[in-house]
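With one protein chain withheld, the remaining protein chains of the complex are depicted in position.
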Amino acid sequence: MAGNTIGEVFKVTTFGESHGLGLGCIIDGCPPGLEIDEAIIQVDLDRRKPGTSRFTTQRREADEVKILSGVFEGKTTGTSIGLVIENTDQRSKDYSDIKDKFRPGHADYTYHHKYGNRDYRGGGRSSARETAMRVAAGSFAKAWLKNKLGLEIFGYMSQLGPIAIETVDTSIIESNPFFCPDANAIEKWDEYMRDLKKQGDSVGAKITVVAKNVPVGLGEPVFDRLDADIAKALMGINAVKGVEIGDGFDVVEQNGSQHRDELTPEGFKSNHAGGILGGISSGQDIVAHIALKPTSSISVEGETIDVNGQSQTLITKGRHDPCVGIRAVPIAEAMLAITLMDHFLRNRAQNADVVVDTPVIPASK
Amino acid sequence: MAGNTIGEVFKVTTFGESHGLGLGCIIDGCPPGLEIDEAIIQVDLDRRKPGTSRFTTQRREADEVKILSGVFEGKTTGTSIGLVIENTDQRSKDYSDIKDKFRPGHADYTYHHKYGNRDYRGGGRSSARETAMRVAAGSFAKAWLKNKLGLEIFGYMSQLGPIAIETVDTSIIESNPFFCPDANAIEKWDEYMRDLKKQGDSVGAKITVVAKNVPVGLGEPVFDRLDADIAKALMGINAVKGVEIGDGFDVVEQNGSQHRDELTPEGFKSNHAGGILGGISSGQDIVAHIALKPTSSISVEGETIDVNGQSQTLITKGRHDPCVGIRAVPIAEAMLAITLMDHFLRNRAQNADVVVDTPVIPASK
Amino acid sequence: MAGNTIGEVFKVTTFGESHGLGLGCIIDGCPPGLEIDEAIIQVDLDRRKPGTSRFTTQRREADEVKILSGVFEGKTTGTSIGLVIENTDQRSKDYSDIKDKFRPGHADYTYHHKYGNRDYRGGGRSSARETAMRVAAGSFAKAWLKNKLGLEIFGYMSQLGPIAIETVDTSIIESNPFFCPDANAIEKWDEYMRDLKKQGDSVGAKITVVAKNVPVGLGEPVFDRLDADIAKALMGINAVKGVEIGDGFDVVEQNGSQHRDELTPEGFKSNHAGGILGGISSGQDIVAHIALKPTSSISVEGETIDVNGQSQTLITKGRHDPCVGIRAVPIAEAMLAITLMDHFLRNRAQNADVVVDTPVIPASK
Partner (left out) sequence: MAGNTIGEVFKVTTFGESHGLGLGCIIDGCPPGLEIDEAIIQVDLDRRKPGTSRFTTQRREADEVKILSGVFEGKTTGTSIGLVIENTDQRSKDYSDIKDKFRPGHADYTYHHKYGNRDYRGGGRSSARETAMRVAAGSFAKAWLKNKLGLEIFGYMSQLGPIAIETVDTSIIESNPFFCPDANAIEKWDEYMRDLKKQGDSVGAKITVVAKNVPVGLGEPVFDRLDADIAKALMGINAVKGVEIGDGFDVVEQNGSQHRDELTPEGFKSNHAGGILGGISSGQDIVAHIALKPTSSISVEGETIDVNGQSQTLITKGRHDPCVGIRAVPIAEAMLAITLMDHFLRNRAQNADVVVDTPVIPASK
């Protein structure tokens, strides 16, 4: 009901505010026997961590995760897993400016009216800091999918403001601060971001996530289709305003003869569908794109109102990402991993007995 | 698990195959006291019904809904509501051609591998016919939201293939076969579709749905955000490949100073957010766009394989929509209605006691 | 939320009032490939059907079930299964007497205050007639558990009013109108019931249900323990006021040295636990007992109030069971079957990979 849980079998429930004592989550439903430890999780957390480049917030959090339960002698036990990250960088700060004003573009106004009682420090529960626990939980899913199925998930930034990538070289994604797969784009983005920072403004971004070696058969029509649940998981990331599967909005102008992915004994001839047909994975790569809005915390003055309905102006000070899209790559990967993991387990609950004589065709793309 | 249910409080579960005995659904959690009867539902069903224009499938179904329970003396009782539509147009047809071949672009291949046991007649459960029950359930949600909150939902086709609308005149939407709000576009679309039909091909479309008079506070962060659940509901419609909230993918190129919707005592100055901030409704119009792929049932020959993995070719005969987007308008409205209804009830479960002193600002756009 | 669904993987949702147009249910999550047809279901429905002995209500319902979807060519397809039973015996009856009076011991008072809007005809949704759909859904679970696991479920009446059974001979259960496993008790019960009928009164009963060949490992601690979910499923049957697993309330006076079931290489030495340890099935027989209250529909006059709060008296006329326990046997079996089926599927979702070297010991009792 209150929506802090995602997944039905592999269930992740999170808690924690930006400037409270700590963040945490419970993973319930992780299969037993998965080899995991804090070090594996930390790798993903560090990829999301603020302060790794000059274009991400300079707030410094150790983001050190502790496993409190559910892992014994280096393996998951099948019981519920408790994870906690203490908040260490809670500078005693003056929040009087934003305590009673609604920052435009933020969740202040809506949280205030929904709950009546808001932790205004750094956005409270609506802060992007909350996504640290999604990344931690995603590490369990990624590790299991990799170990068990050879399934690989990766993401990259495919457009920053007006500048899109032109090629995808996955080998360079992790070696630049933008998760950029196009060597030419890196420089352009760097320059663009410098200018933007001078203006005190921010910009949107487009992120692409891909899953390879996905088994055929994941997804539960008619409502919990795999694409529907991926859309939910990705749209649920802070700042996301659009989700595409495969060709996405390009399909509007396509003809049927052009869009449908024909089949041959050697595999599909194309992958316009993005790996999902009728809401069920086809074995091809799952490809999704998301649009992230520019962060609203900028040093350009804006109009707003206060809790008494009076007109006010506001400049957001402090350490903020000029492009929230950058740090969203590990989050999007985590959400995709959690969704695929959950659907794999859901599918085997009902369909573990299915024996299909037909050969599964190789997924050519 | 098996995903034939949507909603947590206002829960809709559907059943039924294209060419089985009938379709049906159970609505569980509808508040008591709603005045409703078959005639009200039929209005929406007739809007979705095939055969209403020459550009939709000529299959003729009466689509006559029967309320079996949960409504007594013209009002809902609060108990579970059973709805059934009998399938009347089950022509005894020769399915031998598609029984063993996987139609490209369809769910045949994925259903076959997931379940091992497929009702191949007319797509079985993956047929768009299944959406009739969504529309029927949506009628309950629309009626309740309208009666109780004055909330209005409408949708229209905003682009057909390469031709987008240029204006929105809501008064003409229901008086043309395209749910088109732009008088100029109607003619162009009509001509475009004639040509397409001659070629035996199909085309994609873009649909827009809008909700007006939405209360502030709907949406359950951090996972069941209102935008996340709308994305799921809309991506779960057959053929949908992309979902946008508000400015959608346009945000990629926007700056923060441009995107954030500033607040004044008279209301928000813009609605780039599409009525949702931090995953919670802001009181502004909720605006969503979806991309629908061209139907894969076309008379242009395509390559495929059969259940033995052998190469085959296929032409889809029969009565098919050259643009599935057209009939998708009432379905998208229904999915939005079900989602908003569910979130209204979810919100009051937890937050019915919230008293906010701050005046809710008028939603200017 | 509104609670007309049971199960998480094998999900059963029901609708239907006693005197409405019909009853129905959707089974979502039934594995594909199960051979089933209306005839198999009808066997169980006929065991529950009223009118089979002079001690059950003489209302005559054909209770003929129709499968509308989810079964194709004699096998389940894995998609949602729609079942409907039309109400045929809706005598046009005068309900003016109970329309405005709350029958004591019935749900009239509580439904009235909860929903404000009550179908008073024959108890509406609170009627025992609703359980027909549970029995129908249970048939699918029983068939699957039997075919797949060799698991057998049976039940019997173990006490009628003051007279308890003394032996259990399962071979005679189905050949007497009481589901009685003790030949000596049958006669006594028959005589006791004749007397009771003359007095126009009713009496309580105790029912026992047993599952044999249950796999080790079913149950999801700490809240969805198998015993907890069985307790819920059985307490949710109309008129049930108590549930016991294994020795039940006898454990209050037992010592630990007496209660604990010791293990030997040949199996457990006893089964005080009723087949469940720590909320998880042990492989021994699952044994549960339930207490059913005497029906409140009796021809002995009682005090009550009407909807205006005025004092009234009431005699319930009509066709009523003097001992609702009798017909509860197939219902209790169905609820146990649904629960075990659901937990089997739930367990394999998470734990399908578990390989245990230890031999599973034979369940001696």
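Structure notes:
Residue numbering begins at 1 within each chain, and the chains themselves are lettered A, B and C in the order written.
Rule of thumb we're sticking to: a contact is a pair of C-beta atoms (placed from the backbone, for glycine too) under 8 Å apart; a residue touches a chain by one contact, two chains touch by 3 or more.
In this text the structure is predicted, and so the values were computed from the model without any measurement.
When the omitted chain is restored, the residue from C:Lys99, C:His113 or C:Arg194 that touches it is C:His113. Only one of C:Gly33, C:Gly78 or C:Gly105 touches the absent chain when the whole complex is considered: C:Gly105. Mapped onto chain A, contacts with the missing chain fall at residues 1-5, 8-9, 11, 13-17, 20-26, 28-30, 32-33, 66-70, 72, 75-82, 84, 114-119, 124-125, 345, 349. Take chain C: the residues that touch the chain left off the picture are 1-6, 8-9, 14, 102, 104-107, 109-117, 125-126, 130, 159, 161-162, 196, 201-206, 216-217, 219-225, 227-236, 238, 240-265, 269, 272-274, 277-282, 291-298, 300, 302-305, 307-311, 346-347, 349-351, 354-361.
Touching residues on chain B toward the chain that is not drawn are 1, 8-9, 29-33, 78-79, 148, 221, 345-346, 348-354.
Everything that follows uses one rule, which is that only the chains that are shown with their structure count from here on.
The most central chain, judged by the distance from its Cα centroid to the centroid of all protein Cα atoms shown, is B. Averaging C-alpha coordinates per chain places the centre of chain B 38 Å away from that of chain C. Among all residues of chain A, those that touch two or more other chains are 1, 8-9, 221, 346, 349-351, 354.
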